[in-house]
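Reading through the structure tokens given below for one structure.
A single protein chain has been omitted from the complex, and every remaining protein chain is retained in its original position.
Here is subunit A:
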Amino acid sequence: MKSFTTHTGKVVAMDRANVDTDQIIPKQFLKRIERTGFGEFLFWDWSQLDDGSPNPEFELNQPQAEGASILLARRNFGCGSSREHAPWALEDYGFRVIIAPSFADIFYNNCFKNGMLPIRLSEAEVEELFQRATQHTPYALTADLDSQELSDAHGFSARIDVEPFRRHCLLQGLDDIGQTLQHEAKITEYETAHGLAS
């Protein structure tokens, strides 16, 4: 698994709530059998006009969004389908950090498996970041998972609240399966105790 320690990057603000995984990566791109190459299809329906040309109004198509690696959004980001293609697409596009007041459970979990850091802040803090992202262009943030601090160059600071074990795994880039297999004897023991041994 990819690790995440600290990241400084440009922020793109997406003033939308309930951004669902069907929007992040529409189904027609789920037919691929690889994990890579989904970035070019990110937010496909929003990013283009009906004739296939880029939609100039779409947040990620703005000139100031070029090269952004931190995505700022409203509540319930990543709701809907369990497709891990959504974090794959965000990561492949270049995002390392996503900030929102809340995330859907499955999406939140999937981010950690792909070396991306989803950060939950209060509604007020998120609002503050939206303001700052319009005041300062370009606007950059630093997410330091080690010290658990999110900050900008203009005095903003917020604590990154993350479950200690997830933080540990992400900092080290630990492989979940390898970790679990260290307890393989326990799994066998469980199977034997429950009459599940083959």
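Assume contacts are C-beta pairs under 8 Å (C-beta built on N, C-alpha and C of every residue); 3 or more make two chains touch, one makes a residue touch a chain; residues count from 1.
Methods note: contacts and distances are computed from a predicted model.
Choosing from "Cell division topological specificity factor", "Xanthine dehydrogenase", "3-isopropylmalate dehydratase large subunit" or "Iron ABC transporter permease", the protein name stored in UniProt for the chain missing from the display reads "3-isopropylmalate dehydratase large subunit".
For subunit A, the list of residues touching the undisplayed chain reads 15-18, 20, 22-23, 26-28, 30-35, 45, 50, 74-76, 79-85, 87, 102-106, 109-110, 113-114, 163-166, 176-177, 180-181, 183-184, 186-187, 190-191, 194, 196, 198.
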